[in-house]
Every structure is written in structure tokens, then in C-alpha cells.
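What you see is part of a larger complex, with each chain still in position.
In this document, chain identifiers A, B and C correspond to the written order of the chains, with residue numbering beginning at 1 in each.
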Amino acid sequence: MQQAAGAPRIGVAGATGYAGAELVSLLLGHPVAQLTQVSSRSQAGRVHREACPGSGCELELTEELDPTRLEVVISTQSSLEAAAQAGSWVDSGAVVIDVSADFRLRDPGLYPKWYGREHPAPELLREAELTVPELELGSRAGRIVALPGCFATAAILAAAPALRSGLVQPSLVVDGKTGISGAGRGAGPAYLFSELDEAVLPYAVAGHRHQPEIQQALSELSQIAVDVTFVPHLVPMTRGICVTCYLPWEGGPALDRVLQEYRLAYGASPFVHLVEAPVPTKLASRTNHTFIHLGSQGSHLVVEAVLDNLGRGAAWQAVQALNWRLGLEATAGIGRRPQWP
Amino acid sequence: MQQAAGAPRIGVAGATGYAGAELVSLLLGHPVAQLTQVSSRSQAGRVHREACPGSGCELELTEELDPTRLEVVISTQSSLEAAAQAGSWVDSGAVVIDVSADFRLRDPGLYPKWYGREHPAPELLREAELTVPELELGSRAGRIVALPGCFATAAILAAAPALRSGLVQPSLVVDGKTGISGAGRGAGPAYLFSELDEAVLPYAVAGHRHQPEIQQALSELSQIAVDVTFVPHLVPMTRGICVTCYLPWEGGPALDRVLQEYRLAYGASPFVHLVEAPVPTKLASRTNHTFIHLGSQGSHLVVEAVLDNLGRGAAWQAVQALNWRLGLEATAGIGRRPQWP
Amino acid sequence: MQQAAGAPRIGVAGATGYAGAELVSLLLGHPVAQLTQVSSRSQAGRVHREACPGSGCELELTEELDPTRLEVVISTQSSLEAAAQAGSWVDSGAVVIDVSADFRLRDPGLYPKWYGREHPAPELLREAELTVPELELGSRAGRIVALPGCFATAAILAAAPALRSGLVQPSLVVDGKTGISGAGRGAGPAYLFSELDEAVLPYAVAGHRHQPEIQQALSELSQIAVDVTFVPHLVPMTRGICVTCYLPWEGGPALDRVLQEYRLAYGASPFVHLVEAPVPTKLASRTNHTFIHLGSQGSHLVVEAVLDNLGRGAAWQAVQALNWRLGLEATAGIGRRPQWP
């Protein structure tokens, strides 16, 4: 990387999927960062504007990025695609922000189980930090910023303060509900409108890829081994995630104390909001906001978190990480308010 | 009740709500039972056909039913409305099938907490039986057949065989997802289309009325005090419920044994089906079917059950109970197959 | 065809698409007809029950039907697939009911324009009759019963009585709105949930395949050349069609007279209903019903028709045609009442 005199130059790898296109749109409106390269294996050669509905980006899609002319690479490619390229990106001196799953898990041994094959660059895992700025998870000096998956982001934000407080047992059930866009622009026939409209569909009951991320992050944050059971469900909406975390505890009297932990963690955040009554996922739609509600029922603390899977769960979170990593204003380019309805 | 020489005469109290109108439609097509009276406080004086979209029922809606000319009263009225009238129905000799919540809880002391006031006829609670035919919960000789709520039906069917097996701990988390029709035809502005479309919304986090029903039924069926934490969520669809039950256990090796309990319980049922992969709620839409899937993840047995909240969760279940109580064929009038999509 | 002593034996060609599977479900519950064969090129060898969600059909899917053992073949195959096989079906003596587009247009010259290639069996077009029983379009003695497409069925039912009355000009605009299931179970990525939810999308603005069917049928029924402009729109729902027909006329005073024509046409029909206020498409869902509303605004008679594209628009209409062609009761197997919501 040659030092840029001015605006940091950003390249997006995998720029035509739902998350990639959203990221392009955000970066075009970013006050500081400058989008200079976009890549897409399937659509190389086309102008971005022609490859994505509503895009105003005039850059031509290339097969690969040229990291020597970039300060930052943001990748939204498929699983273990970024990993094979990230070495060259890092070697060129670019900071890598990875929206995909390639650098989330510390233990290389977990990839075959969850992703079906060996990690192509296990030595890079040491360079990577799973990052959640609000929780001080991750390093501002790291060369690879790994972002948690959409469900994992919600679950980590929802459960970490409670677990850190020691007021709950280190064992939680996470029930996830997601909009369909999480399956991506290239999803198969199981994701046709007529298959999923007017229906809730559980999936990955025996285990979902985001489970080990949640477990790793929460264990690190609370300094104790946390047991996580996580089951996701498809819900007939395009965007939005709601996770419901059930944490065993003594009960309601401690609700004020645990709430205090959440206020400490998120009181100064422009993006994470504690709400007195649950809010619908739609309130977070097309923004970087997360809304968290705490309640107590019987033997469980119940924490609900809602966010936009393509927003805080993917593209918007990537810009948040970009701002955080480069020391820019936290809300630069992603300061949009909630809208209703 | 004067004995009918022929077809049992049925009256529906509260015949113009979503569940009531569905019930009228089913009874019009029932091969044995004869719908002879319909009541509605808000719409008395109108012909049913004019009060409900698509109804072909030519009966006039009355303020009250005349139980002396009925063998069976089915009530879908609001909470604690049926209770005030049920005494006269029972005294006339009619069998009462109650779709509302008035006779579900054995303990009169629970009504003020969950329904905001004293039960108007606590002495009748002794006559009532919370009924789930497949589980032999309830009595074929009872004078009041109380049917569990939509969530409770799903949760009881989902968890009972596991709890009876002794293979799981008597403590479960139930995460519910429901279509909006559960709120009824008279729901308020919070249930407008624009408020709920494209959104998941948690509610009743601190406790929902169906929680004590689930707890009572599962405790009775498993002969041990069962602890239940239940949180429901609104999902943008009209019909359908999915409940996800998380039951702590030793783990996967016991999955076959617990599956065996489910086969014993439901193998002969025309309405409850074990599925090898989760199915979407829509497959149960406008039918009396329930689909149950078992899985194991980490420290929990995970049971998913899907049904139609207005089907097995309300009107169709009432006809199932009618057939069961009168000794008719189980599928009479409710034998419809699943349809897709 | 060997004469069956008893129940007519029915085979369904293309039994695993949305329309085909619905048809299988209906035939399993038909009181007279007997489903004895099902075929599917893509799924031959599998049992139907395993190939379609919710199916209870235990027949094995074959590559081709054996028409020598069938009284009736119902085909829901893709365009111009049935045409290539229908000759052998007819030669075996089976009656053919075609849900696809292969025999709708009388003029062989139209197929290249609308279906991209020559009709494979133009000589069979003389054997075929485009059929709408309520309008006495089609012949009860024909060997090939061609059913209009989903939009065309709605438009023909909506506009024919007005055109026959001579009270309107023979020129109409038909604006169609359809649920997504019309695109079929094998639709491509443009029909993913996330692409179509929360959106209306016009298509085929320059001309849609159902336009010539509508034009042919309405011209024949009104004995005058009718000019039809038809534009369809995708709407975010699974089932349902609404067509809005705009017919130029002198104006409102004639509304009673034209309404009288509709009463004559449909007054005795169990399936076509005139309504005083427009009803939503959902009221027709999973039934064979069509609801028609007439209004007048400025210089146009406005006729709205709603039906279920997989119901009266495809599978249920096929059973209606079966009953009609074999002289069975009109509602046999398809007598279901409307349900709400």
C-alpha cells in the first residue's frame, strides 16, 4: 500500500450480492472514504450500475481487486473465498474487513465441521480479530477485521452484558428469526416467494454456522465457557433479524442490576439502543441500529435484539468497522435515523 | 336438552370472529352434526352470511343461544364471556366445548393474575377438562370440554411425549411465532397491516396467558412439576403457529429413544405427523394437521411444532373435540389434506 | 381405452408442479373419479408423496402416462409439451383436459409468435375446444378440452356478458394482478422472496401470452372482433388473481341492464358470484370460486374479477371441466366454501 495523501481508497470484493451492493451504495455516499474498486467473479466486465438494481456506481467490475492501490478491502464473498485471497491483500498492506465467515473462528479445526473443508490460509487466522466495537471485541490495529454473522451480531450484542455481569448462568438458548435476504441474491428454489410467503420455517435445528461464533465471542467476553444452543427460523419478510436469548438466572429482582450493565455497555452508542417495550424488526430496517429489550420470566432472563440483517448484520456493520478501524467518526456514512413504517 | 332423534344440534356462541366464522363454515360441511344456532352480541339480528365474508350460513345471529334446543354449544367468545353463560348451557344438558380461555386453568386463583378479574363461575371449573385427544388429556364424559389456546396446543403436543419419557429435564423454553389472525377480527390499530408487515415483534416477554395452560397440562401429563418459560412473537403472516421447544437433556444418543415415544403417541393419529425435516407453517394452513420435528443440539432436545392457529389452534380443533366427545369419526368434517403452496 | 366398468380412471401428466400437485390432492378426495397414474419427467421413479410437500399420494411417478388404461388425461405440463403427446392420448380413446397452453389458440400461426416455435401437432387443434362451462364455450363431446390460462379465465368470465350485451364497445383494457405462484414451482431467481416481497412489478407490457386467448374467446362469444390490451403485474402474495376490465361505454344508466346480463349468465352457477362490493382475492383462495363486481366510472364500465390462479385458474378448473365433460355433479370434489381470512 502506498500511503494515500487523501481519502482512503476502498475496494469491495463481491460487490453484486445483496450485501455487496448495499455496501457500494453506502460507500458512494460516505463523506470520507472513496470507493475505487469493485469486483465480482460472476459479473466481471460489467459496470456495477448495470449489474445491480438501483446502483448508481459507474465502476467496472473486475475479476479481482488490485490491493496495491487500496487502503482497505471489504469482502462480502462466499465462505472461504476471501480466505484464499486475503493473504495477498494483507501483503499489499491493505486492511481487510471481512463480512463473510472466513476469519471469525479462531480454531482452524472448526472449519471442516462447519464449512465443509480445511481453511485455505490458517496462518492468517492469527491476524484476524472478531470485532464488535461496542463491546471492545477486536483490535483497532488488526490487519484483518472479521465481522460476526447477522445472527451472531444480534446474539452477541444481546447476551454479552448479561454474561459479563455474572448474574446469569453461562448457558443460553438463542432462538433466531430472520428475513429471507440472508440467503442471498443467488439463493435456490427453496427461497422462491411462493415457498416462503405466509410461513415460518425452522432450519439448521441440529446446529447452524453462527453457533460457534456466538459461543467463541461470548466466552471470550465473559471469560467463562458459555454453552449456546441456537436455532434459526425463516420468516416471511425481506430484511430483519430478531433473536430471543433465554439465560437461566435467579429471577426478576436482579433485572435492574443487569439493566445497569447494559446501560454501561451501550449508553454512549449511537447504534445500540435499550428500549422499554419490544420494537419490531422493521424499525431497524435499512439502518445500522440495534434495539435491545430486557425482560424476566420465571427462571430466565429474556433478551430480545432486533436489527437489519443486511444493515448492522452485514453492509452497514462493515462501514461501522471501517470508521472504527480508520478512526473516522462513528456515524460517517451510516447515520441514518430509523423510519416508520 | 331434549334428546335429538337424529343429528346432534350445534350452536356456536361468538360466531362472527375469525374462529367463529371458520367454525360455522366447517359445521355447514359436517356430515353428521347440524348447525342450528349462531349468536353474536355485536351483530345480533343480522344473517350470518351478511356478517362474515364468504359465509354461506343463512341462520340469523341471536344475542344468546337457546341451549334447550341444542346438544352441543361451542363457544369462541372473548375471555370470561363464556364462563358467565356456561352454567345455563350445562344446566340445559348441553355439552359445552369452549375454544376460549374460560375453563382451561384448574386453579380459580390464577384468573385474576392472567385475565384481570375473578372467574365468574369457579364452581364450573370442576366440570371442565382441558382436552387434547391424542394425549388422552380430558374426559369423553365431561360436560365442559376446554380446549387449549393456539400456542398451548402446539407446545403441549410438541413437548408432552418427551417429558413423559423422563429423558429430559422438566424445564423448557418455548419460543412461539404466530400469524396475526390470533389477535382476532376486532384487533386494534397495533395490528394494522402497515405496522406489522415486514417485521417480527416480540410481545408478552414477562409472561403470556398461555404459559399457565402449558405448565398445567405438561405437569399433569408427565406427573412432575414442569417449569415453562414462554415468549411469543408476531410474524407477518395471517395464519400459522410455530413453537420451538428447548428441553435440557443429556444429548443426542437418546434421540432415537425419545423419537420412539413420539411414534407411540402419534403414530395412529390422523392429525399429528412426525416429519424428518422441518416443514413450514403454511403446510398446515386451513387444516387440522400438526407437524412435529425432533432434533438435538448441544445440551437441548429441540422440538418444533407447526399448526394453523385458526385450524388446530381453534376452530378445527373444536370440531375434532366435537367428534371425539360424541364418538363420531375423528376426521368427520375436518379430513382436509394439506395443500401446497 | 378399455371401458371402465366403474369409476373413471384419471392420469395426471406433470403431477409435481404447483398445479399438478394441487390436482392430485383434489382427485384423491374426488367422490367419483379415480386417480390411477401420475407422471413427471423430472421426478420419475419417486413416489408422489415424496416429491411434493403435503401430498398423501402413494402412486409412483412415471416418465409417461399409459393412456390405454385411462379414461381421462389431465395435463399440467409446460407449454407445447402436452401437444407432442396428446395425439397418442387421443388415439387411445382418452379424453384430454389440458391445463397448459397447448390447445387454446385455434390458429396454428399464432404459436410461433407467442410460444417461440411451431405447434408440434397442429392437426389436433381442430379437436380442441377452449372451454368455459358457464359461458357455454366448448363442447361436452370434444376430445381435447383446452382450459384458458389463469388471467384469461378471469378476464373472459369478467367481460363476456358485457360484450355479448352489445352495451359496450368491443375494445377493452385488462389490467391483471397476480400472485407469484403463477410462475410455478420451477421459477428462476427473479421470483425469489426477497426480489418480490413488498413490491408490485409490471411485466409483459408489450404483450402477454394470455392476450390472444382472451381476444379469441371474447370475440367468439360476442360474435364481433374484440380488441384487447392486457398488462399483468406481479403482486406480493402466493395465490390469487384480480383482473380489472375497462370497457368503453355510454355510461352509468345502463349499469342495471348490463348487470342483468351477468345475472342471466351466472345466477345459477355454484362457482361464479356477483358481489355488490369488491372482495379481496383471498376470499377465493384454495377454492373454485370467482367473484365479479360491476361498476361504472366516467366513460367506462369497470368489471373486477377475482379468483385463485391455482384454483379456478388451474387445478380446480380442471376438475370442474372433468365433472362437466363426464356429466358428473358440478361441485364433485370442488365444493369447498370460501374461508376467511
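We adopt the following convention: contacts are C-beta pairs under 8 Å (C-beta built on N, C-alpha and C of every residue); 3 or more make two chains touch, one makes a residue touch a chain.
On a predicted model such as this, the values are computed, not experimentally measured, just so you know.
Asker: Looking at 3 placed copies, how big is the full complex in copies?
Answerer: Every protein chain is the same sequence, and the full complex holds 4 of them.
Basically, only the chains that are shown with their structure count from here on.
Asker: Expressed in ° and rounded to a multiple of 5, what is the rotation angle of the C-alpha superposition of chain A on chain B?
Answerer: 180
Asker: Report the pair of chains linked by the most C-beta pairs in contact.
Answerer: That would be the chain pair A-B.
Asker: Same or different, please, for the chain A to chain C contact, judged on whether over half of the interface numbers appear on both copies.
Answerer: Since more than half of the residue numbers are used by both chains, the interface counts as same.
Asker: Roughly how far is chain B from chain C, centre to centre by C-alpha average, rounded to an integer in Å?
Answerer: 37
Asker: Just curious, how far off is chain B from chain A if you go by their C-alpha centres, in Å?
Answerer: 39
Asker: Can you work out the whole-Å distance between the CA centroids of chain A and chain C?
Answerer: Chain centroid spacing, chain A to chain C, equals 46 Å.
Asker: Residues of chain B touching 2+ other chains?
Answerer: Within chain B, residues 197-198, 238-239, 279, 283, 341 contact more than one other chain.
Asker: Hey, which residues of chain B end up touching chain A in the complex?
Answerer: Those residues of chain B that touch chain A are 171, 173, 175, 177, 179, 194-203, 205-207, 211, 227-231, 233-240, 242, 244, 246, 278-283, 285, 293, 295-300, 302, 304, 306, 341.
Asker: Under the stated contact criterion, what part of chain C meets chain A in this complex?
Answerer: Interface residues on the chain C side: 18, 179-181, 183, 185-187, 189, 191-198, 236-238.
Asker: Please name which positions on chain C make contact with chain B in the complex.
Answerer: Within the complex, chain C contacts chain B at residues 18, 21-22, 25, 28-29, 52-56, 181, 185, 197-198, 238-239, 279, 283, 286, 337-341.
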